[in-house]
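Let me give you the structure first, and then I'll get to my questions.
Yeah, one chain of the complex is gone here, protein chain that is, but the others are all in their spots.
Order of writing sets the chain letters: A and B. Residues in each chain are counted from 1.
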Amino acid sequence: MTQLIWNGLFVGSFYALIALGYSMVYGIIKLLNFAHGDIYMLGAFIGFTVLSSFGGITASMSIISLLFVLIISMLLSGAAGVAIERIAYRPLRNSPRLAVLITAVGASFTLEYGVSAIAGPNPRVFPVRLGGNSFDFLGARLSVPQVILMAIAVVLMLGLNMYVQRTSRGRAMRAIALDPKGALLMGINVNAVITWTFFIGSALAGAAGVMAGAYYGKIDFLMGFIIGLKAFTAAVIGGIGNIKGAMLGGLLLGLLEAFGSQVFGGQWRDVFTFAVLILFLTLKPTGLLGERVTERV
Amino acid sequence: MSGAKLGENTDATMAPRRIGQPQSRISQFFESRQLGWVALGIALIMPFIIATNYAMNIMTTAAIFVLLASGLNIVVGYCGLLDLGYIAFMAVGAYTSGIIAKAFDLPLIFTIPAVLVMTILAGLIIGAPTLRLRSDYLAIVTLGFGEIIRLTANNLSITGGSSGIFGIPGLELFGIDLQQPVIFYYFCILVVSLFVLASGRLGKSRLGRAWRFVREDEDAAEAMGIHTYKVKLLAYIFGAVWGGIGGVLFAAHLSAVSPQSFVFLQSALVLMAVVLGGMGNMRGVVVGAVIISLLPEFLRDLGNYRYLAFGILLVAVMVFRPQGFWPARAWEPERPSDPPPEPVAAAGRAAKTKRKAR
Partner (left out) sequence: MKLRRIMVAAVALAALTTSGCSGILSGGGSGGGSDKGPITLAAVIPTSGSSAPTGTYMENGMKMAIDEINAKGGVLDGRKLKLDVEDGACDPTQAAAAANKAVSNGAVVSVGGYCSGATLPTLPIFNSAGIPMIIPAANSEDLVTQKLPNVFLINGTGVQQAAAALKFMKKDGVASVALVDDNTSYSKDITAETKKDAEADGSVKVALATSVTAGESDYSSVVNQIMSVKPDMLYWTGYYQEGGLIINQLKAAGYTGKIMVADGSVDPSLVKIAGGTNADGVFATMTQTPDTIKGAESWIADYKKKFGSDPGPYSTQSYDAVKLAAHAITEAKSTKGADITKALEAVDGFKLFSGPLKFTPEHTLSNGGFQILVVKDGKFVLQDALS
């Protein structure tokens, strides 16, 4: 039982990291960045490339090298997110919803098959894996890598929350989320802040990608697709546009999935997830922590 | 007097109006009246040019794809509902006809009533909860539904699990076996043209106008007395039926139905056909569908690069040419200084003469 809870929380922390990016971008420009899950995949591949070029590291990864790779990967994934925003989304800022959504689908395809064209369609194995002992805790078997990764995820999330709440850039983000025109009138450089939001959201997704690569070991160019959908579900559960909601939603979804697979069987796992999504959108579209929006959801 | 000529995709007596002829040649081409008949003519003549089994196979696949694209055009193009899981309707149709045909040893033709029932049901089930949502959410939820249907088909034994249904009997009509490649091809062309014409007709009907109104501004439409929920649901149901019939043809074409054929990629390809061809523009959609379904065959050697090309193309089309493939006039505000379009000018002249006559 506790094992189930621990597993759920662990997977959920990945969902949460990616859901954060979704939520932030949606909050600020009301766009569902369909390509966000693929940034996660991109981050994993960037981490893979960085590690491969530094070959000859021992099998068991030290924390320092993990952090090093993490930071590089976050920077590069953030840059990729910014690039996508510039190329695909900004020109369509005033276009109808449909156009932007379709562009997002196109961007997602481009990322997926672009990576497959460069790195090949085979799954790749991370050259350095996280090793470590396991220990028992309250009836669940935890491993040191799991704890470390959870810790990193929590630090990132708390850091983001503090950033959005305390700094002026964060305030600008919240302002734009509330009222873009008003924010513009108040002298906020809306474009710059939007770019910055994309950067942070994508950096978080990239971080999740590297961590997943280091922990699970296998990466392939389609890994972002399903994770993107699950992260979206997590964001919806928590209340899209809401940072704390994204974190809560991610963890909750991880738990729900763990219990769902246990009860219904592994092959129904994704069906269960989507059913949860549809249920929430039908019954409680604003999510658990979402604010009431005057616009129809 | 409705003034709707054959082939115009907007009705001049109600917003949105067309302001003059489309400027660029490409737009003119895609919206010309003759395009549809030319395309049909080419389709009919093709077997005389090349009739190998392979050519017939891919052209039949293209025809079925055109049917799907016209169905999605109703949902996305006319009504503005971004459906990313459209292939699920085809799956419902294909599996229903396959299962029933094999279970009761029926010719496929007799499974059509059941297919209609199941697809309408599917449209209702998928549409009912989701149509209250914003377009962005709608997109993801429809994707979720698409995946649910595929995974369910993969997991249940009645649908044959992951092998699917195979050995589906071919289509038979009045004792004539239609499975001969060329005959089957013509049959598909016939069915597809009927459905494409029907969807064109739908677009010009009152319902079609209501759809366009909902697409432009849902709140205003609601305020004008259009029951938007019902209208959107109808769009969904029509799309579902189109997809379902496409599924029946697909089952007859391949004689096997398996979950691999209904992955998200397929939904995305149908969407690309609709987008490339011009959302709401039925003739353009037909052309787009033919291109999208035949291009991979001609680019066989490129393997995965073709999807990369599609992704880039999608972004490029949306960024650089949304106005060309999209009824641009729909988004331009009315500018009183522009010369009014023909039919309105005619009506205006009529009104003027009426006033003069007074």
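One rule holds in what follows: contacts are C-beta pairs under 8 Å (C-beta built on N, C-alpha and C of every residue); 3 or more make two chains touch, one makes a residue touch a chain.
Everything quoted here is computed from the prediction, not taken from an experiment.
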- [ ] Just name the one of B:Glu172, B:Glu222 or B:Glu297 that touches the chain not displayed here.
- [x] B:Glu297
Task: Among B:Leu44, B:Leu106 or B:Leu207, residue touching the chain not depicted - done: B:Leu44
Task: Among A:Lys30, A:Arg90 or A:Arg129, the residue in touch with the chain that has been omitted - done: A:Arg129
TODO: In the full complex, which bits of subunit B touch the chain not displayed? Write them out.
DONE: 6, 40, 44, 47-48, 50-58, 61, 151, 154-155, 161-164, 166-167, 180-183, 186, 189-190, 193, 197, 253-256, 258, 260-261, 296-297, 300, 303-304
TODO: May I ask you to list the residues on subunit A that touch the chain which is not drawn?
DONE: 3-4, 7, 10-11, 59, 121-123, 125, 129, 131, 134, 141, 143, 212, 216-218, 220, 222-223, 226, 258, 261-262, 265-267, 269-270
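What we mean here is this: only the chains that are shown with their structure count from here on.
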- [ ] List the centre-to-centre spacing of subunit A and subunit B in whole Å, with centres computed as mean CA coordinates.
- [x] 34
Open item on the list: Applying the document's contact rule, which stretches of subunit A touch subunit B when the two form their complex?
Closed with: 26, 30-32, 34, 87-88, 91-92, 95-103, 105-114, 116-117, 121, 225, 229, 232-233, 236, 267-268, 270-271, 274-275, 277-278, 281-282, 285, 295-297
TODO: Show which residues of subunit B lie in contact with subunit A when the two form their complex.
DONE: 76, 80, 82, 84, 129-130, 132-137, 139-141, 143-145, 147-148, 151-152, 154-155, 264, 268, 271, 275, 279, 304-305, 307-308, 310-315, 318-319, 322, 326, 331
